[in-house]
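The complex is shown incomplete by one protein chain, all other protein chains being positioned as in the whole.
For chain A:
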Amino acid sequence: MDVLIEIERLTKRFGSFTAVDDVSFTVARGEVVGFLGPNGAGKSTTMRMVAGFMQPTAGTARICGHDVQDAAVAARRHLGFLPEGAPTYPEMTVEGFLSFCAAVRGFSGSDRRQVVHDAMTVTALEDVRLQPVETLSKGFKRRVGLAQALLHDPAVLVLDEPTDGLDPNQKHDVRRLIEMLSPKKAIVISTHILEEVGAICSRAIVISHGKVVADESAAALAARGPSLDQVFRDLTVAHAADMEPAA
């Protein structure tokens, strides 16, 4: 199996609060992992550590064999990362922004125009390419962030809530896009939209209070109970009850 993301005992503490607690998993090429959990469970923190933005308190993460701390630049070359909220520079045009990202990634001249064009095509951004990002709707902004993560055709995609704020049609498009990309890449998407897991993910990891409480195929997870909603609630709420000291 071609393992592209390796996460080993990743832990992040903020003062006495443990946001991510001893999380380990690997993702192989061809897998789409749905990273689930209630708000504040540690999804974004884990993803930030994988992207090398946040320094883990303990543990390591590797992308395509490169340690995200010790070989950060090499690791990031193989990574397409959509940060939470899909931040972009508001005054730049869509094309200008993507062109900047491509330039930082070392594309120049006609190569750059090509990758920017391709990224705008797959995310359906051509019509707004000369508009400043700040004038766009939430859905478009999200797609600009997605285009930025895709443009260098990375082996690893880490997407923090890629479909948040999209309308049903756009959600459908993004899912189709992920499906299309999935055979050649290792993809992790965080979401709290459970239907998404059944729709696109080959595997689901549920995290609650910083700990992994389930890591199995989407079908196996769904088979645990009457509905995914119920399974999710059981896993995260029951776990929360375990965590609280008895009053």
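Criterion: contacts are C-beta pairs under 8 Å (C-beta built on N, C-alpha and C of every residue); 3 or more make two chains touch, one makes a residue touch a chain; residues count from 1.
Basically, contacts and distances are computed from a predicted model.
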| item | value |
| --- | --- |
| Identity of the absent chain, which is to be given by its UniProt protein name, from "SoxAX cytochrome complex subunit A", "Beta-ketoacyl-[acyl-carrier-protein] synthase III", "NADH-quinone oxidoreductase subunit J" or "ABC-2 type transport system permease protein" | "ABC-2 type transport system permease protein" |
| Contact partner of the left-out chain, one of A:R13, A:R105, A:R129 or A:H192 | A:R105 |
| Residues from chain A at the interface with the omitted partner, ascending | 48, 51-55, 72-74, 76-77, 79, 81, 83-85, 87-92, 96, 100-101, 103-106, 108, 145, 148 |
